[in-house]
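Yeah, one chain of the complex is gone here, protein chain that is, but the others are all in their spots.
Entry: subunit A
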Amino acid sequence: MPPKSRPSEAVAKPPTTLASSVVIAETASLTGTFPIKIGANTVIHPRAKLASAHGPITIGEHCIICERTHIYPPDAEGLVIGDGTVVEVNAVVEGSVGAGSVVEVGNCKLGPLTKVLEGEVIEDNTVIFGSGQRRIDASGTADARRRLLERHIESLRVLIPSNPSKFIN
């Protein structure tokens, strides 16, 4: 018996600009109407959700977007994720994220289960941990961390079967 076919979901495929060295898993979900631009050497894990229904998304180079993340720009201004950012599992990103961050502005690190409220601007080199505590990271390790991140991306390139052609419109 032939499999029952689902009614085709009206999921908008956004206009995308993917750099050639992007590793994007097949089960990543890019939906919406605004353009999505993904920079070179970025890795998008399976089941990441990028929804540009309300605004464009720009993801920089050397980023890692893990599974189960939601990147939802809330308005037409869109969302920029800077170079070298790591967005970990289950993260929800609705505001712009500076370069070198682990989910947030300029070389910052947001610990697990932390929240940054709407309209808040976090200074560079902030670490948010525990139940909302913050401190400034003055260890000067940004370049070393960036090198580690690049190696991480190289190993992910081997492990995640990439299918960018599925997402190019």
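By our rule, contacts are C-beta pairs under 8 Å (C-beta built on N, C-alpha and C of every residue); 3 or more make two chains touch, one makes a residue touch a chain; residues count from 1.
As a working rule, contacts and distances are computed from a predicted model.
S.K.: Given the choices "Checkpoint protein HUS1", "3-methyl-2-oxobutanoate dehydrogenase (2-methylpropanoyl-transferring)", "GPI mannosyltransferase 1" or "Dynactin subunit 5", state the protein name listed in UniProt for the chain not shown.
M.R.: The UniProt record for the chain left out of view names it "Dynactin subunit 5".
S.K.: Return the single residue from A:13, A:68 or A:166 that touches the missing chain.
M.R.: A:68
S.K.: Among A:13, A:134 or A:152, which residue is in contact with the omitted chain in the full complex?
M.R.: Per the contact definition at the top, the residue touching the missing chain is A:152.
S.K.: I need the residue numbers on subunit A that touch the omitted chain, in ascending order.
M.R.: 27, 46-47, 67-68, 89-90, 111-113, 129-131, 148, 151-152, 154-155, 158-160
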